[in-house]
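Presented below is the structure to which this report refers.
A single protein chain has been removed from this complex, and every other one stays in its place.
Which chain is which? They are A, B and C, in the order written, and residues in each are numbered from 1.
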Amino acid sequence: MTKQAVIEINNVAKQYGKTDVLKDINETVRDGQVICLIGPSGAGKSTLLRCLNRLENPTSGEIKFDGQDITVLSEKELGSIRENMGMVFQSFNLFPNMTVLENLKLAPIKVKHWDDSAAEKVAYDLLERVGLTEKAQAYPASLSGGQQQRVAIARALAMNPKVMLFDEPTSALDPEMVGEVLSVMRELADDGMTMVVVTHEMGFAKQVADEVWFMADGYIQERGTAEELFDHPKTERAKDFIGKIINS
Amino acid sequence: MTKQAVIEINNVAKQYGKTDVLKDINETVRDGQVICLIGPSGAGKSTLLRCLNRLENPTSGEIKFDGQDITVLSEKELGSIRENMGMVFQSFNLFPNMTVLENLKLAPIKVKHWDDSAAEKVAYDLLERVGLTEKAQAYPASLSGGQQQRVAIARALAMNPKVMLFDEPTSALDPEMVGEVLSVMRELADDGMTMVVVTHEMGFAKQVADEVWFMADGYIQERGTAEELFDHPKTERAKDFIGKIINS
Amino acid sequence: MKTIKQLFAILAVLVVSFTIIQGQPAIAHAATDDSLAAIQKRGKLVMATSPDYPPYEFQTNQKGKSKVVGMDVSIAKQIAKDLHVKLVIKSMTFDSLLVALETGKADMVMAGMNPTPERRQSVDFSDIYYVGGQDFLVNKDEASKYPNQKSLANQKVGAQTGTLQYNLAKKHIPGVTVKGMDKGADLILALKTHKLVAVGMEKPAAEAYVKNDPSLVAISSTYNLDENSSGSAIAFRKGSDSLVTAVNKSLKDIKQDNLIHKVYLKDAGKYMKVNTANTSMGHYWTYFAKGVQYTLIIAAVSGVIGVVLGVLLALMRLSKVKVFKWLSVSYIEFVRGTPLMVQVLFVYFGVGVIVNLPALISGIIAVSLNSGAYIAEIIRGGIDSVSKGQDEAAQSLGLSRSDIMKSVILPQALKNIWPALGNEFISLIKESSIVSIIGVTDLIYQLNIVRADTYRGVMPVFIAMVLYFIMTFGLTRILNHFEGRMQHD
Partner (left out) sequence: MKTIKQLFAILAVLVVSFTIIQGQPAIAHAATDDSLAAIQKRGKLVMATSPDYPPYEFQTNQKGKSKVVGMDVSIAKQIAKDLHVKLVIKSMTFDSLLVALETGKADMVMAGMNPTPERRQSVDFSDIYYVGGQDFLVNKDEASKYPNQKSLANQKVGAQTGTLQYNLAKKHIPGVTVKGMDKGADLILALKTHKLVAVGMEKPAAEAYVKNDPSLVAISSTYNLDENSSGSAIAFRKGSDSLVTAVNKSLKDIKQDNLIHKVYLKDAGKYMKVNTANTSMGHYWTYFAKGVQYTLIIAAVSGVIGVVLGVLLALMRLSKVKVFKWLSVSYIEFVRGTPLMVQVLFVYFGVGVIVNLPALISGIIAVSLNSGAYIAEIIRGGIDSVSKGQDEAAQSLGLSRSDIMKSVILPQALKNIWPALGNEFISLIKESSIVSIIGVTDLIYQLNIVRADTYRGVMPVFIAMVLYFIMTFGLTRILNHFEGRMQHD
């Protein structure tokens, strides 16, 4: 039995000025699925991800979240959608003027209007989950990259989202810190979180991904399990790309 | 028959203020060897590399290049040493105010006082070697990361050095560009160039490196072939680190 | 003005008397008075005047030709008509008038001259034909509030510093605050902006202002002044009784018909109107043009010197020689820590002790020294802005320090600092305005001249403002153009 569709992407296209970045995307993300999105630089991976929570608005097409078309929502109505979609960025984007704890408490207090103690409880639970309880009072600048990214994941989780979006979460990290972030993500996937992850960590994709999408030139060129895609790419474009990243 | 020592590092230590970055390094690089230097962030890998061509001066100890102690050379005398040691950086560091060709010609003309046509000939030879002849007149900003790094390698080679130093040459690159740079480096190694490479590309190390040095806390903790070090690390420190980078 | 004129006249008389006593050949002090006959025989009456005192007599430009007009001229014309002769007008400085009379170069002098006892000793005077007296200018909309001198009690009244009007007001208006200013135009402005309720002024000047500005009215003062100090009469050589008698007859007729107020002053007013029309802002464009020119010269020269000085200071600051570094840092910090205005004064007065410098040079030196400090910091910032990696890459290729600077660092630094340098040049245009305080004829200085000349307070300021904006905006455009051409990426 196929699970229920959480995100439906129908005929989505996106232009910046005259350049077509997304050309005609039609995909579905189902409840509990982990999707890995791969593809060369400039393919439009980040753009697609950012369309999902309306950081960008598609030029045409519709994106349904829980059956609701989010492309027609006003700026004000977006809040409720974004609460339900956590996002983690390549460059962490923690708020440097707040402690780790304050980073985690900000959104629950401001958006969900929780009281301070409730927010603090949830924050500490999440810090324990990412293994950083002792850094609660630290400022982001004093943390290593891996630690910052784990805090960023916790911060997104603090809103208790239905879906998590990751945009190359490990590519700004020193190699020995990649593992700690991936393991947090792996646990998240194991707990049944619906996830869309832009990544080139093939190990992670093979272990966790239900589906890998290969994107190039504004289209999803190929779709399949990690094994299908990495070991037996069908299109020339995919063969070439996968050859390059395995070769290194 | 062991080849002749090109670089000898004897009791080298380096402090920045009160922090000991290098503590007591004793190593030898022999003619034609390819050394890979690995280790966690902050271990002192870049510092050691930069001591080899006197971008930094060790606090104590001596570094011999072709039998000559370079730590005692004056600023003026360094030119002749540096001519013989090419260096390639993580961030490419091409001169943005010059075309690719001008980047390559600058040092031969200024340092070796070649005439323009001789320098140009060598530059074109090298561009062919790295596969970028058609980019001769382009400015660096119009090149991809992988292309820039290949130009940087060609630029270092233009001085016809005896040794090449690489400091994480691929870690600022998009994954699909890593391969093209590594293959240039591989060819260089095959041609018998003496190389010291800071990298975390295990595939490259396994294929090319004669020796891998594992550095942590200011010491070379372990030394061996790639297989020895990656598959059977002896020290705890190395086990932990290699576990982390393989894990990802 | 009148005050000075009086003093002058006294001196002139003294000098003339002295000359005569010394035995110089005095001309035609005929015992028999043929003064009138001589004129009628010649057929022309020579009048000497000093045409800088409207509405009495002043120059006007009509169709490019300068002409002496005014109340005195009208009267003189009437007199000449009555005598059936032609009127010839000779213009000279006020203090030469009586000398001209004594030496026979003129038959009479009309110049709003007061027949003071001193003057009466050396020349004859006609009857008094006009009593100027003292007026106050007030705003028309407040005319009902301040109808007379009495109503000015306890108010703020303005007058030119050090003039009769200033002292009169201080002395005779109870409880008054007298505000002294240097320039008539500033007083009028202060009045119109209600910083003052009235301005004390000689009647004809006041009337001239009123004619030129419908928002002002004049009210008469009630100071008690004697006619000999405030009335005007025509001066003749001593013993010209027949001429004086004839002229007095004419004057009597003029008075009877009230021609002075009814016709002559109005005519004079008309000329003054023409003058004002001619002196609209457009008419002063040469003034503004000169100001713009000086402003640009100062900015350009200072900019060039500033760059040279800036490079020097920046290299000193980056040098390894401690003394150079320290000197450069101290200089830069001190200059950046004090206002340009005080630096301009310091150079003008301080350096002036050693060598004699004109104001323009002093101004350029001060602005250059100032911008040098700022440019030095910009250059240093530019060098710092070139990433350390560039330096290291160049070093690892074996390039020498100077080659690295020349080929790698400076070209990139220059590109990086171009916008900041551009801003500095734009600042220079603006800051050069400060040299006006030491009397350099830059745009601000010229603006003040135009302001004083036209009695218009805001318009010249506004025009200067627009001109400055055009200059800075234009420069911005030019700089952006060059910046575009420097881009490689």
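Please note the rule applied: a contact is a pair of C-beta atoms (placed from the backbone, for glycine too) under 8 Å apart; a residue touches a chain by one contact, two chains touch by 3 or more.
What you see is a predicted model; the values in this text were computed from it and never measured.
Student: Touched by the hidden chain, which of the shown chains?
Tutor: A, C
Student: Given the contact definition stated above, which residue among C:38, C:263, C:341 or C:420 touches the chain not shown here?
Tutor: Touches the omitted chain: C:341.
Student: Out of A:5, A:73 or A:106, which touches the unshown chain?
Tutor: Per the contact definition at the top, the residue touching the missing chain is A:106.
Student: Of A:26, A:80 or A:235, which sits in contact with the chain we cannot see?
Tutor: Result: among the candidates, A:80 touches the missing chain.
Student: Could you list which residues of chain C touch the chain missing from the display?
Tutor: Those residues of chain C that touch the unshown chain are 3-4, 7-8, 10-11, 14-15, 18, 95, 117-118, 162, 164, 167-168, 171, 182, 189-190, 192-195, 224-226, 229, 333-334, 336-343, 345-346, 349-350, 352-353, 356, 426, 429-431, 433-434, 436-437, 444, 447, 457-458, 461-462, 464-465, 468-469, 472-473, 476.
Student: Spell out the interface residues on chain A facing the chain that's missing from view.
Tutor: Residues of chain A in touch with the missing chain: 50, 53, 55, 75-76, 78-80, 82-83, 85-87, 89, 91, 93-97, 106-107, 110-111, 139-142, 152, 155-156, 159, 165.
Here is the rule we go by: only the chains that are shown with their structure count from here on.
Student: Should the pattern of chain-chain touching be classed as line, ring, star, complete or other?
Tutor: Contact pattern: an open line, chains touching in sequence.
Student: So the centre of each chain is just the mean of its C-alpha atoms; given that, what is the distance between chain A and chain C in Å?
Tutor: Here chain A and chain C have centroids separated by 73 Å.
Student: Which residues does chain B have that touch at least 2 chains other than itself?
Tutor: Counting only residues that touch two or more other chains, chain B contributes none.
Student: Can you pull out the residues of chain C that are in contact with at least two other chains?
Tutor: Answer for chain C, listing residues that touch two or more other chains: there are none.
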